[in-house]
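Heads up: the structure comes next, in structure tokens.
With one protein chain held back, the other chains of the complex are shown just where they sit.
Take a look at chain A:
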Amino acid sequence: MKDADLKGRGGAAFPAGVKWGFVAGTTPADGQRVVVANGDEGDPGSYIDKHLMERRPHLVLEGMALAAFTVGAQRGFVFVRSEYPDSLPALRRAVAEARAAGLLGANVLGSGLSFDIEIHEGAGSYVVGEETALLASLRGLRGTVSARPPFPAARGWHGRPTLVHNIETLANVPFIAAHGASAYRALSPGATPGTKLVCLNQRFVTPGLYEVSFGTSLRTICDGLGGGLKDGHTLKALQVGGPLGGILPASLLDTPLDFAPLAEHGCMVGHGSIVAFDETTDMRALARHLMKFGADESCGKCFPCRVGLRRGEELLDRPGPVDRAKLEALLETLELGSLCAHGDGLPAPIRSLVEHFPHELELV
């Protein structure tokens, strides 16, 4: 896993093998470790995990079992977004099939290893995609974020060392186990190892889910796979990786889909959603919408996010010019003050809009 250099696909891109090492290296008092699959996919425009949970559930369960075998876990949970009513039965059916085949439960395939998985329905909160909030919700508590450390790898579900991975990350594991690290790295020569699932929004001629190599240019993805925009519209900008991702103007469409090249433009791979905005999009309205989304979904624990996102929404909602210094001071407060990636991440797309579309934002 370390040689394969699988980067977490939920947005943070943390090396999965390193995380496995942390969990395996713990010495829990009762010997119990836990694997949690994060299927609380809430990014608007993202349906990657939905596809995997509904169409490839065994790939996810196999990834969890391989992780559990490696780190020494006995229990697993899949936390499923409540807005995905088809994902729950698909996963539950797959778990029943795996148990019947002796692939889950006590003494898996006579190996002496015991590992079983429970499917848990979420309660409708975007921020519960953040791992500490997810673990709180999984225990029946309010879905609010906690300060890290302690990281879940050290103290997670009911205090036990817990490996938390995004669904897509786990779906990469069976390939690595079957074919090895070099075959995995060869999927994206000269770029981040493996492949990435991306999903295109309804503005494209052929919206949908696509598997691409890292390093593929966004132009190839948007024009080649997506067929360009519908009804003769032209692309104005893209938001890659969810509402916390930066916004890339159409002039930078030759940027490769990979962590470093996107970061150069204040953008990220994130979880892999690609949302196109056409020439009719009002960027001030987009900025206001993003702030409103952030304010509505703030868990309310840390003060900068709880009050700051609401103030950002209000600043952009008042008709007329926006005081650039006030906006930028607020963005800094959110970025440096927030407890988690929600408040700390929402300024990224606003900063992109400030950089590329200052006139539309009416900055003074």
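Observations on the model:
Definition applied: contacts are C-beta pairs under 8 Å (C-beta built on N, C-alpha and C of every residue); 3 or more make two chains touch, one makes a residue touch a chain; residues count from 1.
We take it that contacts and distances are computed from a predicted model.
Taken from the listed names "Spore germination protein KA", "Thioredoxin family protein", "2Fe-2S iron-sulfur cluster-binding protein" or "Anti-sigma factor NepR domain-containing protein", the protein name that UniProt assigns to the chain not shown is "2Fe-2S iron-sulfur cluster-binding protein". Residue in contact with the omitted chain (choice from A:269, A:309 or A:348): A:309. For the chain left out of this panel, the touching residue among A:83, A:211, A:296 or A:355 is A:296. For chain A, the residues in touch with the chain missing from this view are 125, 142, 144, 146-147, 149, 295-312, 314-315, 326, 329-330, 332-333, 336-339.
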